[in-house]
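Read through the structure below, which is laid out as structure tokens, and then see the notes.
Here the complex is missing a single protein chain, while all its other protein chains stay put.
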Amino acid sequence: MASDATIAHAAPVIAPRATPPTTLQKMARRRSTIAFLLTLPLLAVIGGLVAWPAAYAIYLSTLNRRMTAFIGLENYAILLENDTFRMVIWQSCFFAITAVILKALIGFWLAHMLHHIPSKGQRVWRGMLLVPWVIPPALSTLGWWWMFEPSYSSINWLLAIFSVPPVPWLGEMWWARISVIIVNVWYGAPFFMIMYLAALKSVPDQLYEAADIDGATGWQRLRYVTLPMMRNIISITVLFSLIVTFANYDIVRVLTNGGPRDLTHVFASYAFQVGVLSGNIPRGAAVSLFMFPLLAVIAFFVLRGINERTKEIGA
Amino acid sequence: MSATAAPRAGHGLFHKAGSLRAERRWALWSAYVSLVIAAIVMLAPPFYMLITALKTSAEIADLNGNPWIVRDPTLENFAAILGNEMFRGFFWNSILVTLLVVVVTMLISIPAAFALSRMRFWGSQWLATGVFLTYLVPDTLLFIPLYQIVGGLGLLNSIWGLVLVYPTLTVPFCTWIMIGYFASIPKELDEAALIDGAGWLQMLWRIFIPVALPGIIAATIFAFTVSWAAFVYPTAFITRPDEMPLTIGVVSQLIRGDTFAWGQLMAGALLAALPPVVVYAFLMDYYVAGLTAGATKG
Partner (left out) sequence: MAQVTLRRLVKEYEGGVQAVKGIDLEIADHEFVVLVGPSGCGKSTTLRMIAGLEDITGGEISIGGTVVNDIPPRDRDIAMVFQNYALYPHMTVFDNMAFGLTLRKFRKDEIQRRVMEAARILDITQLLDRKPKALSGGQRQRVAMGRAIVRDPKVFLFDEPLSNLDAKLRVQMRTEIKKVHQTVRTTTVYVTHDQVEAMTLADRVVVMNGGIIEQVGPPQELYHRPATRFVAGFIGSPAMNFIPARIEPASGALNLRLPGDILLPIPAERSDRYRAQGGREVLFGIRPEHLTETRQGRATYADLEVVPEVIEPMGMETLVHFHMDGTRDLCARLDPTIPAAPGQPLRLTADLANMHLLDPQSGRVL
């Protein structure tokens, strides 16, 4: 083709063919083939490493400890009878809900504050406030563990300045639970902040100006302009964070490792303890599968929120 | 609740002169006070880790005085941890696993996202939704069956097992945000390329990848940070120290006995956290773009 490039109509023209299959149909078929090949590795990952293991987990959970016999729902039944596991359910829900609410409120507050300062300085502040999210949580939790350490606790030293007696951070059940939540909130609040800040910035200024002219106070602007405009992104972020927090493992593992006396276990750490450390794979699978119904419900709502948001943006 | 919620000075036309400016100044002040407090809280743990890492063991053990300052800074903890062959092994494992996973993720995500966003085919809508749902499946739900599967392949205690399973953490989200980035490229651009004579693969390689480069950078950063920070899978699959990546290596191997080498531990944790922090410091805008892209899809 390179040689006959000098004249006007040198580009190749495929001769028309009257007989089927037509060239366009061939093209369409070719397109499907290419598309299939391009998505094949993705299908392999989703199918082989997510869908198949998920199904396999269900199968595993119906076996006995040595994986030699089918025992139906026995593992689930045993778990529900077990006081430790009941505590795990309770603690997982308490942990996830409390942590997410705190993260959402603090994140919203910080996003709002950031949005109010001159945009020149926002980058620097945003940069500093996002640091907890950037450090791998397993490693930053080590730092917290050291700060909570009973004999050297630097937090207790600060509290002592205000004459607060030393707190047994990781030694007592409620303090240990609170510690886990504190670390999780510290780690996750910046994520909320960044999401809300993005959402705040997407609210057109004219809406606020119109509200001002209509005589809205600051509170009314928040109530009638900001929140409705951010409703969708708030719910997506909260639901998403609920999944991640609910399934959290790193922080509990490093900070308390389930202790004291198995009182701070959540689903993930308990599943690990039962399934990997104690070697009861089927029961461990059953523990983690208890997360599934809740996650499915949340995922449904997230997806709905995303679709709505896509529609809003598209409209 | 915000600072702007300060009540208006009064109704009607007789506004106190200057009250608007006072209101603004008050809002700005409360914003800065909040941000300073938040920054102190957010930065305290890494700061304290650094202080500890700079202390001698004797100073750490000394219970008198302010633990938040260092009287006698030393780099001996960093020197010790860097001299530790096992720690260097963790580092090398982390680098190897992360690089491989990032490359694999991009090779899977970009073509798939292109096909899903541009080449409508049977089931493409469902697959796109499926990608997002997969992203919502947490690793803690999958690690037990994957433990069995990886064990069945003989890849327990091997970084190759990690390279195999980490894509479950990275591929769904990267594909999802790449679909968003590709979808934001105007349709006319591919039509122009079609008329110019490009095939599908040429279109992907010569138009889509260069145009969506910011999105690809954001996705790469995401894949990098997630692989680097991954904790559940290595904790479950790796028990031999020489195959451990940094996260589990630092947490499990540097903590031994009853008296911890706190200084070395903190130095190790800080060094381990350094790569994502450096990436973040230099590519903050891409990092944030990737973070927020998931919820808005383009």
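We call the chains A and B, going by the order they appear; numbering starts again at 1 in every chain.
Definition applied: a residue touches a chain if its C-beta (ideal position, glycine included) is under 8 Å from a C-beta of that chain, and two chains touch if they have at least 3 such contacts.
Model, not experiment: these values are computed from the prediction.
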## Note on the structure
Sole touch to the unshown chain from B:Leu153, B:Leu194 or B:Val278: residue B:Leu194
### For chain B, residues in touch with the removed chain
186, 188-189, 191-198, 202, 206-207, 210-211, 213
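In the analysis below, only the chains that are shown with their structure count from here on.
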### Message
Suppose each chain is reduced to the average of its Cα coordinates; what separation in Å results between chain A and chain B?
### Response
12
### Task
Sort out for me which residues of chain A touch chain B in the complex.
11, 31-32, 34-36, 38-39, 41-43, 45-46, 49-54, 56-57, 60, 106, 109-110, 112-114, 116-117, 123, 125-132, 134-140, 142-144, 146-147, 151-152, 154, 157-158, 186, 190-191, 194-195, 198, 217-219, 221-222, 233, 236-237, 240, 243-244, 246-250, 253-254, 267-268, 271-272, 275-276, 281, 284-285, 288-289, 291-292, 295, 298-299, 302-303, 306, 309-310, 313
### Query
Considering the complex alone, what residue numbers of chain B touch chain A?
1-8, 27-28, 30-32, 34-35, 38-39, 41-46, 48-49, 52, 60, 63, 66-68, 107-109, 111-112, 114-116, 119, 121-122, 124, 127, 129-134, 136-149, 164-165, 167-168, 171-172, 175, 197, 200-201, 225, 228-229, 231-232, 235-236, 246-248, 250-251, 262, 265-266, 269-270, 272-273, 276-277, 280-281, 284, 287-288, 291-292, 295-298
